[in-house]
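The complex appears here minus one protein chain, its other protein chains still in place.
After this line comes subunit A, so read on.
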(Lines give C-alpha, C1' and ligand atoms only; values in the text may rest on other atoms or scores of the structure.)
Protein backbone atom coordinates (compact mmCIF):
# COMPACT_ATOMS: atom_id res chain seq x y z
CA UNK A 1 0.00 0.00 0.00
CA UNK A 2 1.50 3.22 -1.11
CA UNK A 3 -0.04 5.18 1.73
CA UNK A 4 2.18 3.33 4.21
CA UNK A 5 5.22 4.79 2.53
CA UNK A 6 4.10 8.38 2.97
CA UNK A 7 6.88 10.36 4.64
CA UNK A 8 4.86 11.59 7.57
CA UNK A 9 4.02 8.13 8.88
CA UNK A 10 7.44 7.81 10.53
CA UNK A 11 8.70 10.80 12.49
CA UNK A 12 12.07 11.30 14.12
CA UNK A 13 12.48 13.60 17.10
CA UNK A 14 14.96 16.47 16.85
CA UNK A 15 16.18 17.81 20.16
CA UNK A 16 17.01 21.40 19.34
CA UNK A 17 15.78 24.63 20.83
CA UNK A 18 12.33 23.32 20.12
CA UNK A 19 11.47 19.65 20.01
CA UNK A 20 10.44 18.98 16.45
CA UNK A 21 9.08 15.78 14.99
CA UNK A 22 9.72 15.45 11.30
CA UNK A 23 10.22 12.69 8.73
CA UNK A 24 13.83 11.72 8.18
CA UNK A 25 13.77 12.97 4.59
CA UNK A 26 13.29 16.52 5.82
CA UNK A 27 16.07 16.49 8.40
CA UNK A 28 19.77 17.20 8.28
CA UNK A 29 22.54 15.55 10.27
CA UNK A 30 25.45 17.57 11.61
CA UNK A 31 28.26 15.05 11.71
CA UNK A 32 30.45 17.34 13.78
CA UNK A 33 27.92 17.61 16.58
CA UNK A 34 26.52 14.11 15.78
CA UNK A 35 22.97 15.34 16.10
CA UNK A 36 19.91 15.62 13.92
CA UNK A 37 18.98 19.11 12.81
CA UNK A 38 15.73 20.35 11.36
CA UNK A 39 15.06 23.42 9.26
CA UNK A 40 14.16 25.39 12.35
CA UNK A 41 17.42 24.87 14.20
CA UNK A 42 19.75 25.88 11.40
CA UNK A 43 20.51 29.32 10.06
CA UNK A 44 19.53 30.03 6.48
CA UNK A 45 21.81 32.14 4.31
CA UNK A 46 21.12 33.39 0.83
CA UNK A 47 23.61 32.12 -1.72
CA UNK A 48 22.45 33.54 -5.00
CA UNK A 49 19.44 34.96 -6.76
CA UNK A 50 18.05 33.61 -10.01
CA UNK A 51 14.99 34.00 -12.17
CA UNK A 52 12.86 30.82 -12.28
CA UNK A 53 11.98 31.15 -15.94
CA UNK A 54 15.09 32.44 -17.69
CA UNK A 55 17.48 31.01 -15.06
CA UNK A 56 19.60 34.09 -15.09
CA UNK A 57 21.96 34.49 -12.18
CA UNK A 58 22.18 37.79 -10.41
CA UNK A 59 24.53 38.99 -7.70
CA UNK A 60 22.82 40.18 -4.56
CA UNK A 61 23.63 43.82 -5.06
CA UNK A 62 22.11 43.90 -8.50
CA UNK A 63 19.09 41.98 -7.25
CA UNK A 64 18.52 44.52 -4.53
CA UNK A 65 18.73 47.32 -7.05
CA UNK A 66 16.11 45.74 -9.23
CA UNK A 67 13.90 45.05 -6.23
CA UNK A 68 14.40 41.29 -6.60
CA UNK A 69 12.75 41.23 -10.02
CA UNK A 70 13.99 39.84 -13.30
CA UNK A 71 14.47 42.32 -16.10
CA UNK A 72 13.36 40.05 -18.94
CA UNK A 73 10.49 37.96 -17.65
CA UNK A 74 6.96 38.93 -16.77
CA UNK A 75 4.14 37.52 -14.73
CA UNK A 76 0.56 37.50 -15.92
CA UNK A 77 -1.40 39.87 -13.68
CA UNK A 78 -4.44 37.64 -14.03
CA UNK A 79 -3.22 34.16 -13.19
CA UNK A 80 0.43 34.82 -12.16
CA UNK A 81 1.75 32.45 -14.79
CA UNK A 82 4.84 33.34 -16.82
CA UNK A 83 4.11 35.46 -19.87
CA UNK A 84 5.52 34.52 -23.24
CA UNK A 85 6.33 36.87 -26.10
CA UNK A 86 4.41 36.23 -29.28
CA UNK A 87 4.82 37.77 -32.69
CA UNK A 88 2.30 38.58 -35.33
CA UNK A 89 2.71 40.00 -38.77
CA UNK A 90 0.94 43.25 -39.30
CA UNK A 91 0.98 45.28 -42.42
CA UNK A 92 2.77 48.55 -41.79
CA UNK A 93 3.75 51.31 -44.14
CA UNK A 94 7.37 51.29 -45.23
CA UNK A 95 9.39 54.21 -43.93
CA UNK A 96 10.66 55.21 -47.37
CA UNK A 97 7.47 54.84 -49.28
CA UNK A 98 4.27 55.47 -47.31
CA UNK A 99 2.03 54.11 -50.00
CA UNK A 100 3.40 50.58 -49.93
CA UNK A 101 2.81 48.34 -46.94
CA UNK A 102 5.11 45.59 -45.85
CA UNK A 103 4.64 42.91 -43.23
CA UNK A 104 6.30 43.90 -40.02
CA UNK A 105 6.63 41.82 -36.92
CA UNK A 106 4.80 43.07 -33.88
CA UNK A 107 5.48 41.55 -30.48
CA UNK A 108 3.06 41.30 -27.61
CA UNK A 109 2.92 39.43 -24.34
CA UNK A 110 0.49 36.57 -23.89
CA UNK A 111 -0.31 34.10 -21.15
CA UNK A 112 -0.74 30.49 -22.17
CA UNK A 113 -2.90 29.59 -19.20
CA UNK A 114 -5.60 32.23 -18.99
CA UNK A 115 -5.14 33.74 -22.48
CA UNK A 116 -4.43 37.22 -21.20
CA UNK A 117 -2.57 39.43 -23.65
CA UNK A 118 -0.85 42.74 -23.25
CA UNK A 119 -3.34 44.18 -25.71
CA UNK A 120 -6.07 43.76 -23.08
CA UNK A 121 -4.57 46.52 -20.99
CA UNK A 122 -3.84 48.74 -23.91
CA UNK A 123 -0.09 48.11 -24.10
CA UNK A 124 0.99 48.78 -27.65
CA UNK A 125 2.71 46.07 -29.64
CA UNK A 126 6.42 46.55 -29.90
CA UNK A 127 8.59 46.08 -32.92
CA UNK A 128 11.47 44.89 -30.77
CA UNK A 129 11.20 41.77 -28.67
CA UNK A 130 12.08 43.31 -25.34
CA UNK A 131 9.48 44.83 -23.09
CA UNK A 132 9.93 47.36 -20.38
CA UNK A 133 7.10 47.90 -18.00
CA UNK A 134 7.06 51.56 -17.21
CA UNK A 135 7.20 52.37 -13.55
CA UNK A 136 4.01 54.24 -12.99
CA UNK A 137 4.45 55.04 -9.35
CA UNK A 138 4.38 58.78 -8.84
CA UNK A 139 3.54 61.09 -6.03
CA UNK A 140 0.82 62.70 -8.04
CA UNK A 141 -0.87 59.41 -8.85
CA UNK A 142 -4.03 60.57 -7.21
CA UNK A 143 -4.36 57.57 -4.96
CA UNK A 144 -5.27 57.58 -1.37
CA UNK A 145 -2.24 58.31 0.75
CA UNK A 146 -3.80 56.87 3.83
CA UNK A 147 -2.96 53.51 2.42
CA UNK A 148 0.31 52.49 3.98
CA UNK A 149 1.33 50.22 1.15
CA UNK A 150 1.01 53.04 -1.32
CA UNK A 151 3.17 55.22 0.88
CA UNK A 152 5.79 52.51 1.03
CA UNK A 153 5.91 52.12 -2.73
CA UNK A 154 6.31 55.82 -3.28
CA UNK A 155 9.10 56.00 -0.75
CA UNK A 156 10.85 53.00 -2.21
CA UNK A 157 10.87 54.59 -5.59
CA UNK A 158 12.63 57.65 -4.35
CA UNK A 159 15.03 55.67 -2.23
CA UNK A 160 13.72 56.95 1.02
CA UNK A 161 12.15 53.79 2.33
CA UNK A 162 15.11 51.56 2.95
CA UNK A 163 16.68 53.55 5.74
CA UNK A 164 13.34 53.97 7.44
CA UNK A 165 12.61 50.28 7.42
CA UNK A 166 15.76 49.50 9.28
CA UNK A 167 14.88 51.63 12.25
CA UNK A 168 15.14 49.85 15.50
CA UNK A 169 11.77 49.28 17.13
CA UNK A 170 11.14 51.88 19.78
CA UNK A 171 13.61 54.40 18.47
CA UNK A 172 12.15 57.68 17.19
CA UNK A 173 11.72 57.83 13.45
CA UNK A 174 13.96 60.44 11.91
CA UNK A 175 12.60 60.68 8.43
CA UNK A 176 15.34 62.00 6.19
CA UNK A 177 18.32 61.84 8.47
CA UNK A 178 21.59 60.54 7.16
CA UNK A 179 20.46 59.36 3.74
CA UNK A 180 22.98 59.07 0.98
CA UNK A 181 21.98 60.94 -2.11
CA UNK A 182 22.81 59.85 -5.60
CA UNK A 183 24.96 62.30 -7.43
CA UNK A 184 23.04 64.88 -9.30
CA UNK A 185 19.71 64.06 -7.74
CA UNK A 186 18.01 66.47 -5.49
CA UNK A 187 16.51 65.31 -2.33
CA UNK A 188 12.83 64.97 -3.09
CA UNK A 189 10.58 65.96 -0.31
CA UNK A 190 7.81 63.49 0.17
CA UNK A 191 5.33 65.08 2.45
CA UNK A 192 2.39 62.93 3.19
CA UNK A 193 -0.29 64.45 5.32
CA UNK A 194 -1.78 62.34 8.00
CA UNK A 195 -5.35 61.25 7.46
CA UNK A 196 -8.03 63.45 8.89
CA UNK A 197 -11.35 62.21 10.13
CA UNK A 198 -14.23 63.80 8.26
CA UNK A 199 -17.89 64.00 9.08
CA UNK A 200 -19.09 64.14 5.53
CA UNK A 201 -18.12 61.38 3.17
CA UNK A 202 -18.61 61.29 -0.58
CA UNK A 203 -22.03 59.86 -1.33
CA UNK A 204 -22.31 56.65 -3.31
CA UNK A 205 -23.09 57.06 -7.00
CA UNK A 206 -26.77 57.01 -7.78
CA UNK A 207 -26.75 53.93 -9.90
CA UNK A 208 -24.91 51.96 -7.29
CA UNK A 209 -27.87 49.68 -6.71
CA UNK A 210 -29.23 49.53 -10.21
CA UNK A 211 -26.09 49.24 -12.30
CA UNK A 212 -25.48 45.63 -13.37
CA UNK A 213 -22.22 44.25 -12.10
CA UNK A 214 -19.69 43.41 -14.73
CA UNK A 215 -18.11 40.47 -12.91
CA UNK A 216 -15.27 39.73 -15.31
CA UNK A 217 -14.10 43.29 -14.86
CA UNK A 218 -13.75 43.08 -11.09
CA UNK A 219 -10.32 42.01 -9.94
CA UNK A 220 -9.84 39.39 -7.25
CA UNK A 221 -8.10 40.34 -4.03
CA UNK A 222 -5.03 38.39 -4.98
CA UNK A 223 -4.71 40.13 -8.33
CA UNK A 224 -5.21 43.45 -6.63
CA UNK A 225 -2.73 42.99 -3.84
CA UNK A 226 0.03 41.74 -6.10
CA UNK A 227 0.32 45.33 -7.28
CA UNK A 228 0.41 47.16 -3.97
CA UNK A 229 1.09 50.58 -5.40
CA UNK A 230 -2.03 50.72 -7.50
CA UNK A 231 -4.37 47.98 -6.34
CA UNK A 232 -6.64 48.35 -9.35
CA UNK A 233 -10.26 47.42 -8.95
CA UNK A 234 -10.81 46.93 -12.66
CA UNK A 235 -9.30 44.15 -14.73
CA UNK A 236 -8.53 46.51 -17.57
CA UNK A 237 -5.95 48.23 -15.41
CA UNK A 238 -3.98 45.16 -14.47
CA UNK A 239 -0.50 45.63 -15.82
CA UNK A 240 2.06 42.83 -15.92
CA UNK A 241 4.83 42.86 -13.37
CA UNK A 242 8.40 41.65 -13.66
CA UNK A 243 8.92 38.17 -12.36
CA UNK A 244 10.09 37.72 -8.80
CA UNK A 245 13.51 36.20 -8.29
CA UNK A 246 14.04 33.04 -6.33
CA UNK A 247 17.09 32.36 -4.24
CA UNK A 248 19.35 29.47 -3.44
CA UNK A 249 20.11 29.14 0.23
CA UNK A 250 22.70 27.34 2.27
CA UNK A 251 22.12 25.99 5.76
CA UNK A 252 24.49 26.25 8.68
CA UNK A 253 24.39 24.47 12.04
CA UNK A 254 23.95 27.05 14.76
CA UNK A 255 26.12 25.29 17.32
CA UNK A 256 29.24 24.41 15.39
CA UNK A 257 28.92 26.81 12.45
CA UNK A 258 29.58 24.11 9.89
CA UNK A 259 27.66 24.12 6.62
CA UNK A 260 24.98 21.46 6.38
CA UNK A 261 23.77 22.16 2.89
CA UNK A 262 25.45 24.21 0.21
CA UNK A 263 24.01 24.15 -3.30
CA UNK A 264 25.96 24.80 -6.45
CA UNK A 265 26.05 28.33 -7.66
CA UNK A 266 24.74 27.62 -11.15
CA UNK A 267 20.93 27.89 -11.24
CA UNK A 268 20.63 25.11 -13.80
CA UNK A 269 22.35 22.63 -11.52
CA UNK A 270 20.42 20.82 -8.81
CA UNK A 271 23.47 19.30 -7.17
CA UNK A 272 25.01 20.27 -3.88
CA UNK A 273 28.59 20.96 -2.92
CA UNK A 274 27.85 19.94 0.66
CA UNK A 275 24.83 17.80 1.43
CA UNK A 276 24.64 16.44 4.95
CA UNK A 277 21.13 15.07 4.87
CA UNK A 278 19.92 12.70 7.53
CA UNK A 279 18.87 9.90 5.17
CA UNK A 280 22.46 9.26 4.20
CA UNK A 281 23.67 8.75 7.78
CA UNK A 282 20.80 7.47 9.92
CA UNK A 283 19.06 4.11 9.38
CA UNK A 284 15.55 4.68 8.16
CA UNK A 285 12.49 2.92 9.54
CA UNK A 286 9.56 2.41 7.20
CA UNK A 287 6.23 0.69 7.65
CA UNK A 288 5.70 -2.25 5.34
CA UNK A 289 2.41 -3.81 6.36
CA UNK A 290 -0.15 -3.34 9.09
CA UNK A 291 -2.70 -5.99 10.06
CA UNK A 292 -6.12 -5.12 11.44
CA UNK A 293 -5.57 -3.33 14.73
CA UNK A 294 -8.05 -4.03 17.48
CA UNK A 295 -8.42 -2.56 20.93
CA UNK A 296 -6.33 -4.41 23.49
CA UNK A 297 -5.44 -7.18 21.04
CA UNK A 298 -1.85 -7.86 20.13
CA UNK A 299 -0.98 -7.53 16.44
CA UNK A 300 2.25 -7.85 14.53
CA UNK A 301 3.39 -4.96 12.38
CA UNK A 302 6.09 -5.43 9.76
CA UNK A 303 8.68 -2.66 9.55
CA UNK A 304 11.77 -2.27 7.40
CA UNK A 305 15.11 -0.81 8.40
CA UNK A 306 17.51 0.45 5.74
CA UNK A 307 21.20 1.07 6.27
CA UNK A 308 22.47 4.08 4.31
CA UNK A 309 26.20 3.77 5.03
CA UNK A 310 28.64 1.33 3.53
CA UNK A 311 29.76 -0.30 6.75
CA UNK A 312 27.90 -2.85 8.83
CA UNK A 313 25.57 -1.22 11.31
CA UNK A 314 24.26 -2.65 14.55
CA UNK A 315 20.86 -1.42 15.58
CA UNK A 316 19.03 -2.14 18.79
CA UNK A 317 15.56 -0.98 19.68
CA UNK A 318 14.19 0.02 23.06
CA UNK A 319 10.72 0.82 24.24
CA UNK A 320 10.22 4.16 25.88
CA UNK A 321 10.26 4.07 29.64
CA UNK A 322 7.39 5.15 31.81
CA UNK A 323 7.30 8.88 32.17
CA UNK A 324 9.55 9.56 29.22
CA UNK A 325 9.17 13.28 28.43
CA UNK A 326 9.55 12.63 24.70
CA UNK A 327 6.76 10.10 24.58
CA UNK A 328 3.64 12.22 24.38
CA UNK A 329 1.80 10.90 21.39
CA UNK A 330 1.76 7.16 21.67
CA UNK A 331 -1.60 5.47 22.08
CA UNK A 332 -0.46 1.87 22.08
CA UNK A 333 2.01 -0.38 23.83
CA UNK A 334 4.76 -1.76 21.69
CA UNK A 335 7.11 -4.71 22.10
CA UNK A 336 10.29 -4.42 20.09
CA UNK A 337 12.79 -7.22 19.38
CA UNK A 338 15.23 -7.56 22.23
CA UNK A 339 18.15 -8.77 20.17
CA UNK A 340 20.47 -6.51 18.29
CA UNK A 341 19.75 -6.28 14.56
CA UNK A 342 22.67 -6.32 12.16
CA UNK A 343 22.39 -4.46 8.87
CA UNK A 344 24.74 -5.11 5.99
CA UNK A 345 26.47 -2.18 4.39
CA UNK A 346 25.13 -0.52 1.32
CA UNK A 347 27.03 -1.88 -1.60
CA UNK A 348 26.41 -0.05 -4.83
CA UNK A 349 28.05 -2.74 -6.96
CA UNK A 350 26.19 -5.65 -5.37
CA UNK A 351 23.82 -6.18 -8.25
CA UNK A 352 26.65 -6.51 -10.73
CA UNK A 353 28.85 -8.76 -8.63
CA UNK A 354 27.74 -12.32 -9.34
CA UNK A 355 30.48 -14.05 -7.43
CA UNK A 356 29.71 -12.39 -4.12
CA UNK A 357 29.08 -14.78 -1.27
CA UNK A 358 25.75 -14.29 0.37
CA UNK A 359 26.38 -12.96 3.83
CA UNK A 360 25.26 -15.26 6.58
CA UNK A 361 23.70 -13.44 9.45
CA UNK A 362 21.71 -16.18 11.18
CA UNK A 363 18.51 -14.31 11.70
CA UNK A 364 15.87 -15.37 14.12
CA UNK A 365 12.77 -15.99 11.96
CA UNK A 366 10.49 -14.68 14.71
CA UNK A 367 12.19 -11.34 14.61
CA UNK A 368 13.55 -10.86 11.11
CA UNK A 369 11.09 -11.46 8.28
CA UNK A 370 13.44 -11.00 5.36
CA UNK A 371 16.82 -9.59 4.49
CA UNK A 372 17.76 -7.95 1.24
CA UNK A 373 21.20 -6.34 0.75
CA UNK A 374 21.17 -3.42 3.16
CA UNK A 375 17.56 -3.72 4.27
CA UNK A 376 15.81 -6.00 6.74
CA UNK A 377 12.19 -6.49 7.62
CA UNK A 378 11.37 -7.09 11.27
CA UNK A 379 8.29 -7.50 13.42
CA UNK A 380 7.06 -5.45 16.33
CA UNK A 381 4.05 -6.26 18.46
CA UNK A 382 1.48 -3.56 19.04
CA UNK A 383 -1.35 -3.50 21.60
CA UNK A 384 -3.65 -0.49 21.09
CA UNK A 385 -4.64 0.98 24.43
CA UNK A 386 -7.40 3.31 23.39
CA UNK A 387 -10.73 2.44 21.88
CA UNK A 388 -10.90 5.12 19.27
CA UNK A 389 -8.60 7.23 17.24
CA UNK A 390 -5.37 6.58 15.43
CA UNK A 391 -2.78 4.22 16.77
CA UNK A 392 0.60 5.82 17.37
CA UNK A 393 3.62 4.03 18.78
CA UNK A 394 7.04 5.29 19.78
CA UNK A 395 10.35 3.61 20.48
CA UNK A 396 14.03 4.41 20.55
CA UNK A 397 16.66 3.30 18.07
CA UNK A 398 20.27 2.96 19.09
CA UNK A 399 22.82 2.53 16.32
CA UNK A 400 26.53 2.91 15.82
CA UNK A 401 27.85 5.74 13.78
CA UNK A 402 31.31 6.00 12.36
CA UNK A 403 32.44 9.56 12.24
CA UNK A 404 34.29 10.01 8.98
CA UNK A 405 35.21 13.59 9.71
CA UNK A 406 38.97 13.99 10.02
CA UNK A 407 40.27 12.73 13.34
CA UNK A 408 41.95 15.33 15.45
CA UNK A 409 44.77 13.15 16.66
CA UNK A 410 46.64 10.84 14.25
CA UNK A 411 46.89 7.37 15.65
CA UNK A 412 50.15 5.70 16.49
CA UNK A 413 49.92 2.73 14.12
CA UNK A 414 49.67 4.94 11.14
CA UNK A 415 46.11 3.84 10.43
CA UNK A 416 43.23 6.11 11.22
CA UNK A 417 40.56 4.18 13.03
CA UNK A 418 37.24 5.95 12.79
CA UNK A 419 35.61 6.44 16.11
CA UNK A 420 32.41 4.65 16.79
CA UNK A 421 29.78 6.48 18.71
CA UNK A 422 26.35 5.28 19.60
CA UNK A 423 23.41 7.50 18.73
CA UNK A 424 19.92 7.21 20.11
CA UNK A 425 16.90 8.52 18.22
CA UNK A 426 13.29 8.67 19.23
CA UNK A 427 10.99 7.42 16.47
CA UNK A 428 7.21 7.71 16.27
CA UNK A 429 5.06 5.72 13.89
CA UNK A 430 1.47 6.43 13.03
CA UNK A 431 -0.19 3.15 12.19
CA UNK A 432 -3.61 4.37 11.19
CA UNK A 433 -7.10 3.90 12.59
CA UNK A 434 -8.42 1.06 14.67
CA UNK A 435 -10.74 -1.48 13.17
CA UNK A 436 -13.73 -2.01 15.42
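Structure notes:
Methods note: a contact is a pair of C-beta atoms (placed from the backbone, for glycine too) under 8 Å apart; a residue touches a chain by one contact, two chains touch by 3 or more; residues count from 1.
Note that contacts and distances are computed from a predicted model.
Missing chain, UniProt protein name, picked from "Proteasome subunit beta", "Dynactin subunit 6", "ER membrane protein complex subunit 2" or "Vacuolar protein sorting-associated protein 33A": "Dynactin subunit 6".
The chain omitted from view is touched by exactly one of A:44, A:115 or A:297, namely A:115.
Within the complete assembly, A:79 is the residue of A:4, A:39 or A:79 that touches the hidden chain.
One of A:91, A:203 or A:216 touches the chain omitted from the figure, and that residue is A:216.
Interface residues of subunit A with the unshown chain, by the touch rule above, are 78-79, 113-117, 119-120, 215-216, 235.
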